[in-house]
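The complex is shown incomplete by one protein chain, all other protein chains being positioned as in the whole.
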Amino acid sequence: MLEKALHGSEKYWGWVVALLALIGLGFATYLLQYFQGLGVTGMSRDISWGIYISQLTYLVGVAASGVMLVLPYYLHDYKEFGKITILGEFMAVAAVMTCMLFVLVDLGQPMRLLNIFLYPTPNSILFWDAVVLNVYMLLNIVIGWTVLQAQRKDVPPPKWVKPLIYISIPWAFSIHTVTAFLYAGLPGRHFWLTAIMAPRFLASAFAAGPAILLLIAFILRKVTGFDPGRKAIGALAKIITYAMIANVFFFLLEIFTAFYSNIPGHKHTFIYLFAGLEGHHGLVPFMWASQFFSLVALVLLIPPRFRHNEKLLIVALASLVLGTWIDKGLGLVVGGFVPNMLEHVTEYIPTVPELIITVGVYAIGLFVLTILFKIAVSVKQEIGG
Amino acid sequence: MDSTRRSFLKILGVTAAGLTVRPSADAWALGAKPRGAAPLDNALVGKRWAMVIDLQKLTDKVRKDAVEACNRAHNIPHYENHDDEIKWIWEEGYHNAFPGQHNHHLPVELTRDPLLVLCNHCENPPCVRVCPTKATFQREDGIVMMDYHRCIGCRFCMAGCPYGSRSFNFWDPRKQPPLVNEKGEFDPPSPDYPTRMRGVVEKCNFCAERLAKGKLPACVEASNGALLFGDLADHESEVAKALRSRYSIRRKPDLGTEPQVYYLI
Amino acid sequence: MKIYDAGKVIAGLIIFFVVFTFPVYYNHGKVEPAPKPSLETEKIQSLYEKNCVEDKATMRSGHMLLLDKWRDTVVRDRLRSYAGFKGTRFEMSLSNTCMDCHSNKEQFCDACHNYAGVTPYCWECHLTPKEMK
Partner (left out) sequence: MNVWMSLIVSLIAIGAVVVVGAIGGLVPALHPVFGVVIPYAALAVFILGFIWRVLRWAKSPVPFPIATTAGQQKSLPWIKQDKLENPSTRWQVVDRMILEIVLFRSLFRNTRMELYKENGKLTYGWQLWLWAFALAFHYSFLVVVLRHLRFFLDPIPLPVTLLESVDGFLQVGLPSVMISGFVLLGAVGYLLVRRLYVPFMRYISLPSDYFPLFLIASIAATGILMRYVVRVDVVGVRELTLGIATLNPVVPDGINFLFYIHLFLVCVLLAYFPFSKLMHLGGIFMSPTRNLRGNSREFRHVNPWNYPVKTHTYDEYEEEFRDRMIEAGLPVEKQPAESGSATDTESAEDSAE
């Protein structure tokens, strides 16, 4: 089926070449970081994880969200998702791959990557994260590919796929739960030390992931004419709405716990993020923007009248993605490090090389996504489904 | 199968007959464990190493000397930029070191001067728990060690340490002063300890390399008695006696990490 | 019998021959002789019994495996003393034991490493005799 990715319009090739150029630029910048050290990034002794690990966190959510299509389609036999389930699975593959690349570029000694598996350490959440992410990627590529190939041949998929699909459903929850445990299990980091970290992650994932998928589906429809179907769009929008409500609700719970208990450690990060601490307020405008976007999203999503209007839906989804990205892809990881363990406030500003590398990694993800979606859409159009 | 191939294989088959192979054992060398591996003769051996810092004896000179001794002993680079700093033992204000213990009306002497903080060599170290490669691990005698050979530089331990005791080599330490002298040559202060490579995490190791040769930690040696070091499992040790005789506090005891660095009030 | 497309076939065969005999003329028929690691240091001269931690052949081919074992044993197992093959005890230390005797890194280590095209990363952290002074 790979040959489907080799035949495309000039626009398709233009897009692919543009991505390859970004990848090349990112790789060249990565070489700089590789030979100079992570000092070229904005990370510091106090804020030891930055935009790379933030993107890992965000994209794990995007990957996990594939389950929001797989679950209704395979478990509840919701036929409307038949056309786009494959997109969810392939998006998960690209997202997980991007996640792992973000871990890779974040490592100080990437050449020792295999140590994670050579010296398996069951007490380390990062070890488990590496395991669940790899398995989830494999599951999705195998399931997606096999089912698509069977559809193309017009035969039912082989029987062994069924158990894999059932495994992939809890597995999707596991990848984001384990990723939440990366943060939630650390003593002394009050902002992260919360039992609802995993549910919060899942809620934001199930809102943002399908939102991104829908936005991409709209683009696909415009570019290729591949239509996911009105009903599927409506159902997905409904899922996004509820997930976003849960996400905001969970966030308010955190605010309540921190401020009603009045425990200084629990309040500090929130104060830093939304008002600034000890004269440092680099993230304040971003965090308020995030709240604004989330609010816009909710206002446009909750009333069915707005939601059913496709133009408004696109605005809602875009602001939802922006809002959750700032919240999770910026505030959550960086915020956990402020103030530091010795009550000092250091701020984090990503550097230009760091941003170029980030863009490069995203370009790799988009490249894989493009190839996979090209195949999926071509096959779907070929079989007229 | 054509005739060339058949005859070729036949020749090989005939040659194989009647021949056996006997590997020469000595050439394989090097078994699983290095031969006769043992501690050095004069090594200091303990069951639960701990440090006691006497805040009353902690003068400005003692603090500076201790930090300087450590930096020299371990070839620690000096960075002007706060973000890149490598710190094993360093000065920190009372309120920063003990953020949970903000009593009002504390004795001025206690809170006025900075004190020394370093890795606590916790009994339940969170950094060891989170490390995905066992690059940081706890020895039987309680020292929390770093294996620079194995560290992948993921910095999970830095997020996990509740005391901010860990530093990351954001740059190549060999290109920083004082490891590089005024002439731009690599000129490390200590020949007894390697430098690190960029991209690994490092921290205080209770001078494991000195203990192995029967010496006390460098900071203790330089502290003029303000820093005590010994085996808490031994009731007659200096540290055990000191803790029995005076009131002491530890950093963030509520986290359950059981720090092994005690501060005598 | 006729060779079809003789021009192309023979050109191809010439390329084949040239590629597969490349080393012969690249080296101009002569090469740098294999280095003999020098044992001429003051410390070694002064030794009564000139023995390394293992026999010469083992050290020659397998020193990196030994050092790999050593580094784990020292850092992780707290064991720093090693029984040499003649029973003498040595401290397991690259900089302090190996390089104490073989203080001529250029003639001893680098000569062979350069010859074999090997760049060990040990020296990125461990100090050479020159750096230790």
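Order of writing sets the labels: A, B and C. Residues in every chain begin at 1.
One rule holds in what follows: contacts are C-beta pairs under 8 Å (C-beta built on N, C-alpha and C of every residue); 3 or more make two chains touch, one makes a residue touch a chain.
Predicted model, so just to flag it, every value in this text is computed and none were measured.
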Hidden partner chain, touching residue among A:Q149, A:N309, A:T351 or A:T370: A:Q149
Hidden partner interface residues of subunit A, rising order: 1-3, 109, 111-115, 118, 149, 153-156
Contacts of subunit C with the absent chain, listed as residue ranges: 1-6, 9, 12-13, 16-17, 20-21, 23-24, 26-27, 29-32, 34-35, 57, 60-62, 64-65, 67-68, 112, 115-121
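Note that only the chains that are shown with their structure count from here on.
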Rounded Å distance, subunit B centre to subunit C centre (Cα mean): 31
Rounded Å distance between subunit A and subunit C, as computed from the means of their C-alpha atoms: 48
For subunit B, residues contacting two or more additional chains: 197
In subunit C, residues with contacts to at least two other chains: none
Touch list for subunit A against partner subunit B, complex: 36-39, 41, 43-46, 48-49, 103, 106-110, 112-113, 115-116, 118-119, 121, 123-127, 130, 182-183, 185-189, 265, 336-337, 340-344, 346
Subunit A-facing residues of subunit B, complex: 82-85, 87, 92, 95-97, 99, 117, 126, 129-135, 150-156, 158-164, 167-172, 197-201, 252, 255-257
Sites on subunit B touched by subunit C in the complex: 26-27, 29-30, 33-41, 43, 137, 139-141, 145, 147-149, 174, 186-188, 191-192, 194-197, 208, 212
